[in-house]
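Everything on this sheet refers to the single structure shown next.
With one protein chain held back, the other chains of the complex are shown just where they sit.
Every chain is named by a letter (A, B and C) in the order it is written, and numbering of its residues begins at 1.
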């Protein structure tokens, strides 16, 4: 069986998913939708698919699944409409910036018996999968501490920040999901400390650019997340898990493996500088996993519940910053 | 302008090139030829091209260029026929196992004013390109010593070895080309030392599995090549160039970037185990370079002359092993 | 001028300092004191110094300086007595487990115009000195985030834990000092999260074995400290400082630089497993710095004020764990 896709939104991330769908055996890109004609045409030209409106796609009998890459404030509505129409849905994170809206959406999905996967791409990175596999195989024993270093090369534009929901909902949300996945136990409390250090304008927009978070489970396992919007040396994405028997870590990816050695020392290339380059395999793998789940009728690997929980951790982090104390997740859920 | 390709031979390497052609902007895969129907059909299914005979391709007006991936003993003939037909030719190495035949082929290509690129894929590996760029930029000063470590994970099957021309013509030939490229000066003499250490059968077939070679230019620059047919830890492909001002090295590629640390120490993954995985980017880059050259009317980056010279070094190496002395390249050319 | 030393206490750390003093040009080991005769005799045998009582050393005119390596609860008294006697004092951390006692001791030292250096040895580790030098040279721009990973290979014996003042006063205190040193700005608030994960007995003793701390300065710079009492792969001591222009990190020290590569991957040695091996150069350097300061009449590089501040951070951390909130340092000082 071939899963026939439409992609809603032909922006940067829509193009990433178009490429992934086109390259996935068992998947076919049938249509693209975007109000910006040029964007849709570019995808059409590259992959030979139709251009249709979202409403047309909703009514299309030759579309089995959609990938939602539209602006965040449309996600929940589209999830509800497309699951009601019986389409399988892959939705870019987040489901919504409002917890209440996410909960309502989940209820609708449940009523629709919808299949919805939320795009936490990092779970599909080959290195992070190897980390998780080592944990699951018992290689490191009991998980005790998860350390996530997640630093962007540079801040997004001001208008993106304004719409993003802030650093915790936009950037840390990936790390919250990673932490939940790797801890293997739900987070009970969140402490977060956030600053504006790289650019005053980010503060003027009500956001932060530098943050550290400590997550804690009921049994005392902990995760530390460290974020910044400016790492001059590239996109810094490291994960380390300390267990009772061993430690496992995923190291960074440089732009190449070349070293120059001179009188000043040894010089290697900076890191891959962009999430699309760094996570190119992850984006392909997550679409392949979605196809395999939908075609195979198995449970989706990441769900709207995961989307809800990651957003709840972001809410708790914001409350923690405001109140200077550890916040229980139950306080915000 | 779009360069329309046919691929001659749908075996392992033919499939690699089909993928590269299909993924290269400005290139189009028009036809595939292979006497094994299943092999040709697999390529057709994957990329939607025609299946044609080699003779039909020779006569096709909708084919501008061919990639020769047929058995080695057909290469020289096909180069001659397709250049005579005015097609641009990309030919897998080697042109032929006989120096005399290669020379004759070169003369025909020249008479045909043919465009022929020989597939020394490693020159297009992003890391090795960065090494070369560092040399060309003057970063390391004058090149003094080139060190190439090139070890296969395991030996090919006996029947391949029999047809291969032996380790120097089959395996070291890539390193000979690398050495010429990086030394920036023609090799004057070759000393080679070869043994059978991993498998007696290789010796019974008249071949070697372990070899070291010292190349030397007129000005005294040297290159050392070390080969083996068995590296248990993966496909070991390292290059190091020592210059008067600095040293530059390209390190190996592991299968992932994950490290497990326990009481026994730190454990990282073995190397990528296969030339197609290790050099996947190189294969894409070389086809892109071929397309750019043919479309742009510029000089091809690797030529039949390069094929000739690498084979001459292999011949000199064989003579050196037999006679226990450094052999001048002029003795075999 | 040669600085004549007596060492008070011939235990494990006393022996480290005896060796450092004996090996420091400009320093001479004159006497050792220890109630355990065998311990004192071992030092005497190794370095040819006298064995004297602490009272005798206090009265000795041929002793210019003392290194206090006695049990923690004697430190403050000895500092007061020896500064009153005009001796220069090098005291192992901590000055005392009680902030009030430390403050009283500082007042006495001040009244005595005493010279007292507190042994924060890590400031004298060559790698950490290089990190600090990079900061001071402006190489990384403004300091934004300090990350300290500090993990012991295994927990100390129960009786040591009982007397130690707990993980924050005993182990994290080194990291608190490092953080203050590297942040370049006083810490304003402390959040700490501590668990018992490696050994229930540690919890029964009222202590923790796993802790994460976020420190924050007035301008929003942050430091993260992560501690555990069990790292199976050795003594894990990493420091990383993110600045506006660059990041600088000090990597771990393996027991050797040998790698074995086989079909399972690449295997390197575990880390140096003991603070005395890992910091052997630091111990030598700190005594040399003390000698240089006392002989040269310059300011001591680490002072009782540093001891006080590190202890205050430990107190704040304990209060934070108890109350689940960020604690201002002014609340405990």
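Throughout what follows, a residue touches a chain if its C-beta (ideal position, glycine included) is under 8 Å from a C-beta of that chain, and two chains touch if they have at least 3 such contacts.
Computed from a predicted model, the values in this text were never measured in an experiment.
Asks: Of C:28, C:253 or C:328, which one is in contact with the hidden chain?
Replies: C:253
Asks: Out of C:16, C:65 or C:131, which is the one that touches the chain we can't see?
Replies: C:131
Asks: I'm checking contacts with the chain that's been left out. Which of C:261, C:294 or C:326 qualifies?
Replies: C:261
Asks: Mind pulling the chain A residues that touch the left-out chain?
Replies: Interface with the chain not displayed, on the chain A side: 232-233, 254, 261-270.
Asks: Provide the residue numbers of chain B that touch the chain removed from this figure.
Replies: Contact residues on chain B toward the absent chain are 142, 144-145, 147, 149, 151, 189, 191, 193, 195-198, 210, 212, 214, 216, 220-222, 224, 226, 228, 230-233, 236, 242, 244-247, 324-326.
Asks: Against the chain that's been left off, what residues of chain C make contact? List them.
Replies: Answer for chain C: residues 126-127, 130-131, 134, 139-140, 245-253, 256-263, 269 touch the chain left out.
Operating definition for what follows: only the chains that are shown with their structure count from here on.
Asks: I'd like to verify one number: the distance from the centre of chain A to the centre of chain B, where each centre is the average of its C-alpha atoms, in whole angstrom.
Replies: About 40 Å, centre to centre.
Asks: Going by the contact rule already set, what residues in chain A reach two or more other chains?
Replies: Each of 245-247 in chain A touches at least two other chains.
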